[in-house]
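So that we are looking at the same thing, I have put the structure below in structure tokens.
Every protein chain except one is present and positioned as in the full complex.
For reference, chains read A, B and C in written order, and residue numbers begin at 1 within each chain.
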């Protein structure tokens, strides 16, 4: 076990896969010599050279298109989109081309590729550099979607994404890059589509993702110690495939569901989770399903405003406490 | 009252507003001399001339950007994106720029503009020309979203959209363009954010949108006559603002909710509606909330496959009957 | 096994067929036996010229048949014919190797056929039948036959240009000398993806040849009214450090020569090309379009330069016997008839296809 930061674990995951498979190539803006604007790809250029780690122009459509064309002809590209907000400038390539091609061609074309991107708030970057857009990706049939919350997970889920035969979007959280955690030594590969129960509990289930996971865990600890409420915290980790079994089993036990999500309220992943449980877990529910979300607004930039906008530990504690009365 | 087709009603709505307000301008691909690829803008070029009805290059970013720049400097543009699928190529302009600008500038900039687009399936156009992407728009804070189901509604909601001081996306349904209906004579202007109960009922609520509305109505008629089930059919008409009052009041009465939606399953508007009711209408519910959706797949093109993929009258009848047992 | 070995093994085991081979294996090849026709033995040669003629006819007759089937209400969705533009598809395809890649648009029937995809697969796709190249899942705008190097038809303007870059990058990376051809219309030159792809290809020196089929119209709007330069592709080549190249897109031989030169440069690692082929579509933009926006007489002028007509005249003037040409015509007609019957006889796709092949595991599940 080594202690790595989340950003180091990203680089370690990519390096592990590039070392294993010559077909894995990596492209994006400033990822090479500069090591990425979040320094999450430091060392890859030095180790694998400019043939496999390629700096691109500011041309997100070309980046994603190139990854797609390369994937359909035998490579296993990893493309970086610097901020997930920039999915806007290449959304056609992601949502209309990559997601649909296997289906439309009746399986003739496979697209084993990964799109990595920095997602989420906390850096006071304002509304166009702080979005959580995992719900954009979840809404598109044909994309697999993961959003790891720890260094160990991000490394091993990137590895799983690279090995997966389908397109996978990996949402890395900006505010987690500096977080440290134990990462097992040697090769690690996770499984897409498996949630993790990080904190067992019996009074309610809290489903969270990415940066919301540590917050949900902290809230659970406080709810336990301050209010005697026992929360089961699930790190969904993967939105597609979605581990509905773990989720439904937990709600069967706790009879109450909270979702904690960073994307804006309407049509977020929390709505999907809530709807699934409102249909399939309905008879197990003892109370309304409660979504704790960022309000349906763009993100303000000032530190004070940003902090008050995305779900905080306080807000989780407060909401659960109030509604569990 | 005149009987108009939905496509004629679109042109009538635009014409009404252009005649009223010189600031209203209209731009898009092949909308002018050609009258639009769906013939929904026939006559406007002849009536208002090339200064106000402008054909553009195939440059969706420029179309939407131009609408935005014009709106912030005193005009009230209507932009056409030929197929809603093409939102992919201008998603940054829609989701990152237009939606966020008023908020980010602390109200300094207003964007009174309308984006009209042909949405939905039924034409055997395949996965890139048949999507229902109203959920993409609903997920973005800062966009108002309407999807009319009748000629009268489309005319008067377009008028309301043009007069609204905020950006409004109008989803017209391809498969409704040929449908006829009574449209009141003279100036008509509707209200954004008001749902309509089109068929009162007591056993369950069916919330539908656009092409799914006539299907829900037909299903309700059959459920009544064949199975004695009384359905209340709500045409949501507007996703943002959302008329949650009408919705929650209906569920309070019927105790059961079905949503019928054309967008793919995950994170569709049905999930949002279901979640709202699972939270705020929970204690009124007698049964699981059931979403009837297109499966989470791209749309196949062949007529036989397409018809079997999007929700049909049969599927609605079948689902309601089975779950109401 | 490294990439180079993998590639060798794949090439050895390859089941790719090519348009050339498809033609050669055809029952009528007897007609193509060498004859002493010195005038035709120039850089192109008599064998290729006959192949070209056969291919041009095949494209023409298959699309005319598609139009007939549409009139019979057997084509359910839209369709975009390239009647009149066949020389571009044929001229480029004949310059390609069986392992090269083609990317085209919704107006892709000809390009897909030209790489060797079966006529019945194309007609069947238009009709929504199981025998269609994607069994009806893609539809007329998404014809794809990977087996023949036809890597897809793309229905959103401009999208495939970056994808073509990727295929070319892959060939460059794998160290093959495969080239990629990417076809698109004049209207496509005004969308952002065009610009990104051209710059990207130039900077990475990718083996990709971009081909703008300038048929004077983007849908219903004359291209000149929405474009800042006269030649929407050629006048922009310099913006990517590329040579300005315009070719008569109705002259299959001229197209073939231009294509061959560009492919040779690309194969040799000398980077991309951007070629503007001037041509004209005889029919409307799509089946819904009667093309009334065209000035009177424009079509007639272009019909005088019908690529099939001028190619046939050239062959005759080069001394190819009428009887041979007539036999190719009759044979192609017969093959199109057979393909039509096969497509008509094919059932609609089974409903089980709906829930297949979203993922590589063959299924569509998004949950456990």
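The working rule: contacts are C-beta pairs under 8 Å (C-beta built on N, C-alpha and C of every residue); 3 or more make two chains touch, one makes a residue touch a chain.
Remember, predicted model here, so these are calculated numbers, not experimental data.
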Contact residue for the chain not shown (choose from B:8, B:80, B:97 or B:172): B:97
Residue, one of B:31, B:53, B:75 or B:267, that touches the chain absent here: B:75
Touching residue (missing chain; options B:110, B:224 or B:284): B:110
Full-complex contact with the absent chain, from B:5, B:41, B:59 or B:205: B:59
Contacts of chain A with the absent chain, listed as residue ranges: 29-30, 33-34, 37, 55-61, 85-86, 88-89, 123-129, 265-266, 295-298, 300-305, 308-309
Absent chain, residues of chain B that touch it: 22-23, 25, 51, 54, 56-57, 59-75, 77, 92-93, 96-97, 101-110, 112, 141-142, 165-166, 193, 240-245
Hidden partner interface residues of chain C, rising order: 190-196, 198-200, 202-203, 225-229, 235-236, 238-242
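The definition used in the following text is that only the chains that are shown with their structure count from here on.
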Most distant chain from chain C, judged by the mean position of its C-alpha atoms: A
Centroid spacing, where centroids are CA-atom means, of chain A and chain B in whole angstrom: 30
Mean-CA-position distance for chain C and chain B (Å): 37
Where chain A and chain C are represented by their mean Cα positions, the distance between them in whole Å: 40
Residues within chain A bordering two or more other chains: 92-93, 96, 103-104, 141-142, 240
Of all residues in chain C, the ones touching two or more other chains: 135, 137-138, 142, 156, 159, 192-193, 353, 358, 364, 366
